[in-house]
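The complex appears here without one of its protein chains, the remainder shown in place.
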Amino acid sequence: MIIANGKPIEEVLKSLEGHKKVAVLGCRGCVTVCLAGGEKEVGILASQIRMAREQAGQPVEVLEGTVERQCDYEYFEQVKDIIEEADAIVSIACGVGVQGVAETFPEKVVYPGLNTMFMGANLNVGVWAERCQGCGNCVLEISGGVCPVARCSKSLMNGPCGGSQNGKCEISKDVDCGWQLIYDRLSKIGRVDSLRNIIPPKDWSTSRDGGPRKLVREDLQLESGK
Amino acid sequence: MSKNNKNSGVANLHLESSLESLPREEMSVTRRVLVIGGGIAGVETALQCAERGFQVTLIERSEKLGGAFGKLAALVEAGENPKDYLQSKFGQLEKNPLIEVLTQTQLVDLTGLVGNFTATLVTGTGKRKVKVGAVTIAVGLQTVFCPVKYGLAMEPNVLGLTKLTGELIEGKSFTGKDFTFVLGKTTENFVLPFISALKNAIYLKEKFGSGVSIFYTNMKVGGDGLEALYGQARNLGINFFKISENLELKLQNNQVTVSFQDPFIGNKLPGKYQVVSDYIVIPEEIVPVENIAELVEVLKVKLDAADFLGENNVHVGPQFTSREGIYVVDDIYATSCLAHIKQDAELVAGEIAGKLPAEAFSVEGDQPQVDAAKCVVCLTCFRCCPHKAIEILHDAEKYNNLYGSAARMNPLACRRCGVCVAECPGKAIQMPGYQDAQVVAVLEGLVG
Partner (left out) sequence: MAGQVARLETFQPEIVAFCCENSGYLAAQMAIEAKLSYPQTVTLVKLPCSGRVDALFLLKALENGADGVMVLACQKENCKFLKGNVRAEQRIEATRKTLQRIGIQPERVAFCHLAANMGHKFVEEVRGLYGKLTELGPNPGKVRK
C-alpha cells in the first residue's frame, strides 16, 4: 500500500493564499487506510483551513468531498460539482491522485495536501515501514523474502557493507541492516548457502533509472486503446 | 446568545437514541464453558456453570485436580480440613454428566469471540479443538518463599506461612514452642496472608499453648466474619505489635530475636524491646502463576499493573478481563476464604448465563454500526478496540463495497465505548445514540 502523511498545514495555507473557495478532496484508497486522506481527514483539514483563514482575517469557503480512488479517474465524476464550484482543489490523495485531479480538470488549480512517502506495511496503529521500492524486477526469491533493494540503505545485492553493526544499519540505530535480516531469514529456512552465489549487477532500467514507466498489457487493452 | 439552556438542558444525546429504531441481531452460541485451572476456584466454577445448564470442559495443567487448596487451611473454617472439602467436590464433579475433566491439558490457542470461541487444547494424547462460548480463568496464584527480603537466612526455624499450614494439616506437633509472625512487609496488597497468619496463630495457641507474637505494618482482614479473628486472637492472649520499617531480626542458637521500638509507647518508655521465640513465620511472596504470559497471549487479555489477571478498576469488577466472555474467578487481592471463592464462581457463572441465555437468541444491536459502503477494511478499528470485539467479515452479497468485506462490532463482545467510531478514518462507523450528526448538531447550535 502507498503510505502518505499530511503536509505541514503552513504549506497548505501558503498554497491557498488568495483563493476564496476551495475543495478538499479525499480518497478512499490507500490514504484512508494509512489514516492520512480519508473522509475524516478531509473534515479535519477543512476545519483547520477555515479557522486559520478566519483568524488571519481572510475567510474562505471550504467544500469537502471524498472519492473511491483518485487514481481511477472515472471516480471524479462523483465530485465534479464541488470541483467545478471551487477555485482551487487540495487533494489529500497520494501524488497519483493529485495528478489525477490535474489531468481530469485541466482548468483547475490543484495542490497536494499530503506528502507521499513509500510503499509499505502497517506494522501497528500509527506505524508504517517501507517494504518495496517498485524496482520492476523482483529479487525476493533469492533473498529469503526480505528485499535488498528496499531494506538495505544502499540497495546492495551481494551482502552487507562495512556499516552493518550488531544487526543495525550505520545510518541509524533504529534501522535494521537489511542484509542481517536476509541472513537471519535464510538461516531459518536452511538456505544460507545460497549466499555463495554471486548476483550479477542488477538491471535498473526497469526502475526509475529507465525514466517514467508505463505498463501496457495487450491482452487486456481495449480496442480503442483507451 | 446561546440557544441551549445549558446547565439544566444538558446535551443529552443518549435520550434521543430511543427515537432511533435499533435492529435486533440474531445470535447463535455454544453453551459450553472452558474452565482453566483445576484448583478449588475452577472446580467451584465448573459446578456452578453446570448447575445453570452449561456444558463444561475443565482443564488442569498438572496430573490431578486440587491445586494449592489442600495446603491453604486459611481458606476454610478453623478446624476443617480442606482436603475433605475437595474430596466431596471431586465426587460431585464425577457424578455430573455435563462436566468433562481433562488433566495434563493446556490451552494453546483461542480464536473467535464470546459465544463462539474455538479453543485448541493440548492433552496427553494430542491436540484437540473445542467450541466454547465462554472461558473462565481460575489459575490462582503462586507463592515463593523468600526470607532474604526479611533479612533472614534459610533456616529450619524460619517458616513460610503456607509451609507452616501444611505442617499443621499433617499433624506435626509444636507443643511448647513459641512463634513470631512478621506480616505486611511485602504482601500488604493481599488479604490472604493476614487471614492465614491469624488462623494459624489461633490454632497454635489453642492446640499447643504456644506463645505467639504478631508484628504487622497494617492488619488487613476485610471479609465477612473475618474481622472477628483479630478480636479472637487478642482474647486468647496473642500479642500484636505495630511496626514500622526498622525491625531487627536475629537468628541465634535455634532462637529468633526480634528487636523493635514501639511507635505507640516509644515516647513514654523509649528504647528497644526484644521478643524471643523458637520459630519465625513470614508470608511467602505472592506472584502470578509461571505461565501467565503465555496465557495472556493466547487469550488476548491485559494484565493489571502487578501482572495479575482481572481488572483492578473501579468501573470493572475484578472478575472481568479486558474481553467479554473471558472471566477470572478468585480475585487475587481479596481472596480470603472459601466463601469468597464460591461467591466469585457464582458471580461468573451467573454472568455467563446472562450473556449466553440460550443457544439462539436475539440482542439489541445498539453497538456501533459500520456502513459497509464506506468501510475500507483498514483494520484501524480492529486494532484499536480495547476489548478485541471487532471481526472482519467477508460476504460479497451483504457488503456493498469494493472488498465485499466490512468490520463488524460483535454485539456480545462490544462494550460500547465508541473508540472505534472516533478512530475510523473513513467515517464509516456510527454509534446509536452518539452519532456524529447528533454531536455536530449540538455544536452547530452553539451560536444562534
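First chain written, first letter: the chains are A and B, and each begins at residue 1.
Everything that follows uses one rule, which is that contacts are C-beta pairs under 8 Å (C-beta built on N, C-alpha and C of every residue); 3 or more make two chains touch, one makes a residue touch a chain.
Fair warning: this is a prediction, and the values are worked out from it, not measured in the lab.
The omitted chain makes contact with just one of the residues A:Leu13, A:Ile82 or A:Cys132: A:Leu13.
The residue from A:Met51, A:Leu123 or A:Leu140 that touches the chain not shown here is A:Met51. The chain omitted from view is touched by exactly one of B:Val108, B:Val144 or B:Val316, namely B:Val316.
Of the residues in chain A, those that touch the hidden partner chain are 8-10, 13, 40, 43-44, 47-48, 50-52, 54-56, 59. The chain not shown here touches chain B at positions 1-2, 4, 6-8, 10-14, 302, 305, 311, 313-316, 322, 384, 386-387, 415-419, 421-423, 431, 433-434, 436, 439-440, 442-444, 446-447.
Please note the rule applied: only the chains that are shown with their structure count from here on.
Mean C-alpha positions place chain A and chain B at a centre distance of 47 Å. Across the complex, chain A is touched by residues 374, 376, 378-380, 383-384, 402, 424-427 of chain B.
Against chain B, the residues of chain A that register as touching in their complex are 28-29, 32-35, 38-41, 43, 66, 68, 122, 124-125.
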